[in-house]
Every structure is written in structure tokens, then in C-alpha cells.
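The structure under discussion is supplied below as C-alpha cells; questions concerning it will follow.
Note that one protein chain of the assembly has been removed; the remaining protein chains are unaltered in position.
Presenting chain A:
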């Protein structure tokens, strides 16, 4: 399952163990597809959706981490805030879902900016542990506000009718909303990547990360740029929250679950590599959804019913432990970053 890293490695240096693992993974997936094609595609797309949401959350987290050295525990709270704000936009204000898709992330971005200016600005350059603790306190406050304002009961919104239908894929019918989510997420990820790597704004921000003092000497207003990046990171988390909760509903535990998963994605992908986060997010999402299917297919083929373990929630952590054992810096990580 951890074979995606082969893409960037020089294939000649890849050890036989990896080849064997890749072969086993391919065989297992093929067997599963042969046994239960419909379920396989269903779960693969479910995993892709989950992975895309993870990537969006992680992108904001690793932007803020990589650029400012802030370990933002409140990122899960931003994700959750986006989800709950979309409820307010759709149900309380009565606006269409499309409006929520734009308004909620903007509002979350503004919240992020306020927190950046009032609290996090004082933590640049301090021990990352301090920023982790401070943002943990912020998480507590945001979650408290959410519980107070929206209550603790699960909430749901209705999606536009265009997206509630199914799309026929031959072996199975997939809800159109899932395909929409994947498409939107891919567009967003590409846009963020272009912003960081191809624009003057991205260039100055990256310069500021490498040498803040020098960048300011040549006339770049860095604090404004960092605030803007924080806005972007928070808005991305809020956006992911809107997309995700439109399908699954809003729960008060979604924030903590996703911030932990996002960090798992960062660890697996390698800190400091946006590309790594994207790959590992999709990898973790898909493997989490496919592993139970593979196991149940295996149980069917070998006639060993105990093999059909329901370990979907456990898979991300297992992948992380494997990565830490065999490739501690992550799939595409730079060595020594934050170590």
C-alpha cells in the first residue's frame, strides 16, 4: 500500500523489499476487484473523497507550519468552524449551498486572521511547542463557541439537487456529490500550488521563509504576507469543512479527528513538502477505505472469516507507524526539518 513513493525515487535504488510489497499490494487489489468490483469502486471513490478532504486540511496546516513554524492545533477547529458556518449560511440565512461554499471559508479565514494578529504573531520564532500549546487553548475556545452557538447535536444541510443524483460508472453508481468534491478539491490544490510556486506573492513569501530579514530589506512587507498566508490556510480548512460536512453532517468531534489525521498525513508525506502532503493524503484516504474491502475479499477467497477486520479508522495510524519504521522522514520529506 505504501508504494506510491516509487514515483519520485530512482527506481534502480529501490530495494527488493519495496518491489515485493508493491507486488503484493497490486495482487491484493486485483483479487479484491475480481471478487467485488462494485464495492471496490465504491470504496475507492469514498477513499478518494476522504483523501481529498484530508489533503485540503493538511495543505493549510503544512503551509502555516512550513512558512511560519507555527504548529497550528487550531486547524481542526477551523475545519469544524467552516462546517458549522455553512449550516448557518444554508439553514439560518436560507442562502443556497453555493453561497456557503464561498462565504463560510471567507469567514473562517477572517477568524484565522484575527487569531494571527492577536495571538500567533507573538509566537513567531519561539519554540514550536509553545505555539502548539497556545493553539490548543485557541481550539478549546473555538470548540466552546461552537458548542454554545450550534449545540452538540449532529446537524445536516441539504445539497443542491444537481449534486444529489447518482452517476453511473458501469459496475456501480456513485453519488455525483463525491465526484464534484474530488473535482473541486483538485482545482483548489492546483490553484494553491500555482499561487505558491508561480506568482510574485508566492515568491516573496518563500523568500521570507528562507531569510526574513533580507527579504524585508529589499522592501517586502512580510507581516502582511504571513497574515495573508494564515488567511489562506484557515480558509482552506474551512472550505474542506464545508465540502466534507455537506456529505456527512456536522459533529463536534470532527475537528480533533481531522487535525490529528492531518498531522498523520504531514508525517507520512514528509514535513516541508506540499507534494508529499498531497500524495500521502490521497494514499491514506484510499488505503483506509480499501483495506477493509481487501481484507473481506481475502477472507472470502481463503475462507477465513476472521480476516474480515473492520479497521478503517486504524489504517492511517498503521500506515504512519510503518512509514516511521522504514522511512522516518516521510515519503518526500526533507531531512532535518523540525527534527
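In this text, a residue touches a chain if its C-beta (ideal position, glycine included) is under 8 Å from a C-beta of that chain, and two chains touch if they have at least 3 such contacts; residues count from 1.
As a convention for this text, contacts and distances are computed from a predicted model.
S.K.: What is the missing chain called in its UniProt entry, if the choices are "Amino acid/amide ABC transporter membrane protein 2, HAAT family", "AsnC family transcriptional regulator", "Bifunctional protein GlmU" or "Putative methylcobalamin:homocysteine methyltransferase"?
M.R.: "Amino acid/amide ABC transporter membrane protein 2, HAAT family"
S.K.: Check each of A:39, A:56, A:107 or A:123 against the chain that is not shown and name the one that touches it.
M.R.: Residue touching the absent chain, from the options given: A:123.
S.K.: Looking at A:134, A:232, A:283 or A:297, which residue reaches the missing chain?
M.R.: If we include the chain that is not displayed, A:134 is the one touching it.
S.K.: Considering the whole complex rather than only what is displayed, give the residues of chain A touching the chain that is not shown.
M.R.: Against the left-out chain, chain A lists 71, 119, 122-123, 127-130, 132-134, 136-141, 144-145, 147-148, 256, 260, 263-264, 267, 310-311, 313-314, 316-318, 320-321, 324-325, 328, 338-339.
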